[in-house]
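Right after this comes subunit A.
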Amino acid sequence: MVASALAQTSPETLARPSAGASLDIDNVSHAFNLDGSTLHVLDHVSFDVKPGEFVALLGPSGCGKSTLLRLIAGLEPPNAGALKVNGQTITGPDPSRVVVFQDPTLYPWRTVWRNVALGPEAQGKLKESRGRVDEAIDLVGLGQFSKAYPHQLSGGMAQRVALARALVNDPSILILDEPLGKLDSLTRLTMQSELVSLWQEKGFTAILVTHDVEEALFLSTRVIIFSNRPARIKADFEVDLPYPRHRGDPRLAELRHRSLAELGLDSTW
Partner candidate 1 sequence: MSNHSAIETISTAEISPIKRASTLSANPELIYAAGAWAVSGVITLLWPNTQEFERTTDLAVLQWIFAALLLVVHVFRGQLAGLFRKLHYNAWRLVALAVLLSIWQVASAKLGLWPQPYFPPPQGVLDAYIKDYVRLADSIRASLILLFFGVGLGALAGFLTGLSTGWSPRVGYWTIPFLRLFGPVPATALIPIVLFVFPTSFSGGAFLVALATWFPVAVLTWSGVSSVDSSYYDVARTLGAKERFLLLKVAIPATLPHLFVGLFMALGGAISVLVVAEMLGVKAGLGFYLDWAQGWAAYGHLYGALIVMAVLFSGVTTLLFFVRDRVLVGQSGGVQW
Partner candidate 2 sequence: PGPYIARASELKKINVGWTGSSICHNSLPSAFHKGFFQKHGLEPELLAFGGGNDAVLEALSSGKIDVTIGFILRLLKPLEQGANIRFTGSVHGGCIRVVAAEGTPEVDYASLKGKSIGVSSLASPSKNFLSVQLHKAGINPQSDVEWRVYPVDLFAEAIKKGEIQAAADADPGTFLLLRNNRGFLKEIGGQDTGIYSGLSCCAVTVSKAFVEERPKDAAAATYALTEAAQWVFENPDESSLVAAKYSPHPAPLLAEVIRSHRHDVNYTANRRLRDEVAIYANDLREVGVIRRRTDPEELAKRATIDIEV
């Protein structure tokens, strides 16, 4: 199903080159107030992302990855430190930085089509973007479901709709919080390839949070591994392999070993 949908829409039709933005994260710390006590989540996190890079973030559950993404999105200001896009401090959300949240959070009262059309509608340019909405829905293989409501979708389908909703906006930074977590292997692998070709074509900067080390290595140009909460950077290395990558590639296996070791899993696995 997915495959046939892909065949129909060649990626070119979606292409509208837009340079990725650079992202500077400078000594960012963040904490939450939890029942009166302070929960430190991010601890002096610093890294720079060059335009067009594809950065994967790995780290234990609850360490603060999603929180960092919220800061990058501009949904919250950091307690300390600064985040800059193209040298400008982030002060609030902006449609040039689009997020695929960990939960799909589709609007239950809107059809798939209208959920995907949310960005253009919010920015008041729905008219000229109708074609793009259709394309994005086809891209994630849900062309037949554009009139369905979210409650009629399976978890994996909902996640794909959330992806389409982000892609339709032509962002300069795409922020992905476990976007493929709920998909079955087949769809997941297809969507991974799809993401890579989209990224290659459009040149946006991508920040991906995932629990799947293989996914991180297959997709990204760089992997950053966080410690337990409060998140600190534990490792930061390039994945200098050409695309398309092959999952059997021994260098990938080596990087995988290294990543798992950093995550605290011993080498017998």
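How these were chosen: all candidates are chains of the complex that A comes from, given by their letters.
Quick note on the criterion: a residue touches a chain if its C-beta (ideal position, glycine included) is under 8 Å from a C-beta of that chain, and two chains touch if they have at least 3 such contacts; residues count from 1.
Just so it is clear, the structure is predicted and the values come from calculations on it, not from any experiment.
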item	value
Complex member in contact with subunit A (any copy), out of 1 or 2	1
In the complex, subunit A residues that touch candidate 1	70, 73-75, 92-95, 97-99, 101, 103, 105, 107-110, 118-119, 121-123, 149-152, 165, 169
